[in-house]
Structures are given as C-alpha cells and as structure tokens.
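As structure tokens, the structure follows; a few thoughts come after it.
Entry: chain A
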Amino acid sequence: MKTIFKRPEALAETPTHYCPGCTHGVAHRLIAEVLDELGLRERTVGIVPVGCSVLAFNYFNFDCQEASHGRAPAVATGIKRGRPDLIVFTYQGDGDLASIGMAEIVHAANRGEKFTAVFINNAVYGMTGGQMAPTTMPGQVTTTCPAGRDVEQVGYPIRMCELLASLRTPGFVERVAVHQPKYIIKAKRALKKAFQYQADNRCFSFVECLSTCPTNWGLTPLKAVQWVDETMIPYYPVKNFKSPETEGEGDAD
Partner candidate 1 sequence: MQTEVVFAGFGGQGVMLAGKILAETGMGLGKEVVWLPSYGPEMRGGTANCTVIIADEPIASPIVVHQRDSVVMNRPSLEKFVPKMRAQGYAIVNTSLIQVKSERDDITVVDVPANKIAIAAGTGKAANMVMLGAYVGATGIVPFDALLEQAKHVFQKKPKSIPVNVKCLKEGYKLGQAKGK
Partner candidate 2 sequence: MAKVLMKGNEAIGEAGIRARGLCYFCYPITPQSEVAEYLSKRMPEAGGVFLQGESEVAVSNMLYGAAGAGVRCWTSSSGPGISLMMEALAYIAAAELPVVIVNIVRCGPGLGGILPSQSDYRQAVKGGGHGDYQCLVYAPASVQEAVDLMPLAFDRAERYRNPVLIIGDGMIGQMMEPVEFKEHKFPPLPPKDWATTGCKGRKPNVVNSLYLDPYAEEKLNLRMVAKYEKMKKEEVRCEEYNTDKPYQALLVAYGTTARICRTAIHKLGEEGIHVALLRPITLFPFPRQRIYELAQKVDWVMSVEMSTGQMVEDVELSVRCEKPVHFFGRTGGVVPAPEEVVEAVKKQLGAGKGGQA
C-alpha cells in the first residue's frame, strides 16, 4: 500500500493546544515537512518564542530552545556563531518579533546571520489575550485599543518584510499566507527556499506568514480566513521582497 499522507517525522506525535481555526498548526507542519524533505531534522535547533507558540518545543520532534520575549534572533545568533553546522530557525509572533524584539531581528538580519526566521503575523497578541500588536490593522479592535487602532496615536502597522528588505545585506525575505490551500503551497515553497539558503550557508532568511487568530479577532474560523483576504493581504502584500539572486535590484543608491 502506498502512503500518501503521514505525520512528518519532524512533528511530535502530540496534540497541540492551539485554538480552532488558528494557523499555527499549519505553519508548524510546513516547517516540519520542509526539514524532513531537506533531511535537516537531526541537526536542527528551533527557537520558540514567548507567545502562543511558547510550547512549540513540545510539538516539534527536534532540539529546541525556549527564548525570552523577542530575543530569539539573538539566541539563534549565539547558536549559529558557536555551531555553524547546526540548522537554526526562530519561530516568532508579531509582538515578539516586531515589538519587543525589533532590535534583535533587524540586527541579526543586517549582520546576515545564517539562520531562518519564521514570523507569524496575526495582527494581535494572542497568548496574553488579544492586545494591540505592532501589526494590528488600522481601526482593528483589540483589548488595548477598544475603539480600534488609531493611527494618529500609535502609528501604522509595521511591515516587517518591507523594513528588512531595505537592508543592504543580502538575504531572503518573503511574505506568505497560511490561511488557504493555494497560499499554503506557496508558503511551503518559500520556507523550503529559506532553509535551503541556510543549508547552503548562503544568507539570512525571513518568511512572514500571515495567520489567523479567530479567538482574539472575535471571528469564526471561516470569517477569520476572509478577514486575512480582505484586510491583511491588501496592506501586507504576499510576495517575495528579496533574494540573494536579485541582490542590488531594489537598492536606492
């Protein structure tokens, strides 16, 4: 009998604690599939963040480190500099990466640290119960902006891919979405490229995954998927921003 579907070896046989309709599971699975397909599992170290995916080390079947809030890129830098033979990735949410960990991600990218950062952008702080994130959409209601995000007060949502792509240091920067099958297929391709660049010791790689948070958005899973389409993707274009191959094309100087 031919196996056409199975749990990737890089995923542990454990049920997750994620909410119904949350796309963390999809992102986990894509990473696991890619690591299996590239044969990297046995030399991978995942850095899990503070946020909903704080327990992801229970769900992955490879070595992991738990980082403090926002510092995963520094932790990854430490591992990668000390043990360049290991495959290292960070898995970070929007509060973790784009707020408290902004300095760490920007500098790791700018140094061209050869690890992969997977950025889960669901426009809200999940674990702490739905507060405003740096990627919260204008007008979006959260527990700390009950009248909706007021851009006059707190500025516009930060577009991390655009920001990181502006760095001169070569890198791979792509935004994908993991809420619908057609996007998921492309997301996997981007993740595979990202890890391949790392395995080739080529460059820093960054994959932003537009994700859902039905619980904190106050939407049904189906409505949440629509909200990504209608609200997030127009503001956060899903595309490649930078590859080592296209280096220099976007330079302003």
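The rule is short, and it goes like this: contacts are C-beta pairs under 8 Å (C-beta built on N, C-alpha and C of every residue); 3 or more make two chains touch, one makes a residue touch a chain; residues count from 1.
Selection rule, in plain terms: all candidates are chains of the complex that A comes from, given by their letters.
Everything quoted here is computed from the prediction, not taken from an experiment.
Only one of 1 or 2 makes contact with chain A in this complex, and that is candidate 2. Across the interface of their complex, candidate 2 is touched by residues 12, 41-45, 47, 54-55, 57, 60-68, 71, 73-83, 86, 103-104, 106-107 of chain A.
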